[in-house]
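Structure first, commentary second.
All protein chains but one are shown at their positions in the complex.
So, chain A:
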Amino acid sequence: MSRIDAKFAELRKAGKKAFVSYVMAGDPDYDTALEVVKGLPGAGVDVIELGLPFTDPMADGPTIQLAGQRALEAGMTLQRTLQMVRDFREGDSDTPIVLMGYYNPIYSRGVDRFLEEAKEAGIDGLIVVDLPPEEDSELCIPAQAAGLNFIRLATPTTDDKRLPKVLQNTSGFVYYVSITGITGAAAAQSGDVGPEVARIKAATDLPVIVGFGIRTPETAREIASVADGAVVGSAIVSEIAEGKSPAEVLSFVKSLADGAHSA
């Protein structure tokens, strides 16, 4: 059982919803980012999404694009992102880490070599935004074979006809994108999200986690109450952009986690 499966089994047993947080690896620099990531489990984060910086993040809004630019300017690379995971794993062997980003840095490294290194570093799953099911042979299938979960995004444009294709090679959990748009954009509405989550859950046994447009503990609670959990990214990254200390960032994360966990 993967760390991700184990975590969701544990949450299910406890009757709790999941809180998933996103931060960009190396934003604003390696040491600060590592300090934040190390503090996430203590702040109530169940699954860590770690952003892999890329120059052209075309599904992300300005907040995450700028985080990527800060990280790249501070010298972040794919190799250092994997090193950050190794450093985290020294003190935590339970919290699942999902690497989230775009395909080119991985392709550039070489898929087989990357998968071997990612697995060894302690990464549990991958979310690669620009790899739809039509391109499964690129990374999704090799990743599953290497023992990494491949987590797929389902969106409001994924209709019933297409849903089985999206779910087919997905593992770990399904990430439902609550809006048509980019990260950090319009606010998610639990009234719209609930029926969509139910539609996906009718087609899969995997947990369905909802992200995009969640910025407050209250929204995190509302969304988590109609799904298996909630993801917050841009709102946390904004705190880092404002120069808040890791302790301040983690205190904000805790408020979000408490929101999701109260659902």
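One rule holds in what follows: a residue touches a chain if its C-beta (ideal position, glycine included) is under 8 Å from a C-beta of that chain, and two chains touch if they have at least 3 such contacts; residues count from 1.
Rule of thumb we're sticking to: contacts and distances are computed from a predicted model.
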{"item": "Omitted chain (choose from \"Aspartyl/glutamyl-tRNA(Asn/Gln) amidotransferase subunit C\", \"Riboflavin transporter\", \"Tryptophan synthase beta chain\" or \"Heme chaperone HemW\") - UniProt protein name", "value": "\"Tryptophan synthase beta chain\""}
{"item": "Touch criterion as defined above, residue of A:Q65, A:N149, A:S171 or A:S234 at the omitted chain", "value": "A:Q65"}
{"item": "Candidates A:C140, A:L153 or A:A263 - the one touching the absent chain", "value": "A:L153"}
{"item": "Contact with the hidden chain (one of A:R162, A:R199, A:R215 or A:K244)", "value": "A:R162"}
{"item": "Options A:E10, A:D56, A:D192 or A:E218, residue touching the unrepresented chain", "value": "A:D56"}
{"item": "Interface with the unshown chain - residue positions in chain A", "value": "53-59, 61-62, 65, 69, 72, 77-79, 102-109, 129-135, 152-159, 162, 166, 177, 180-182, 185"}
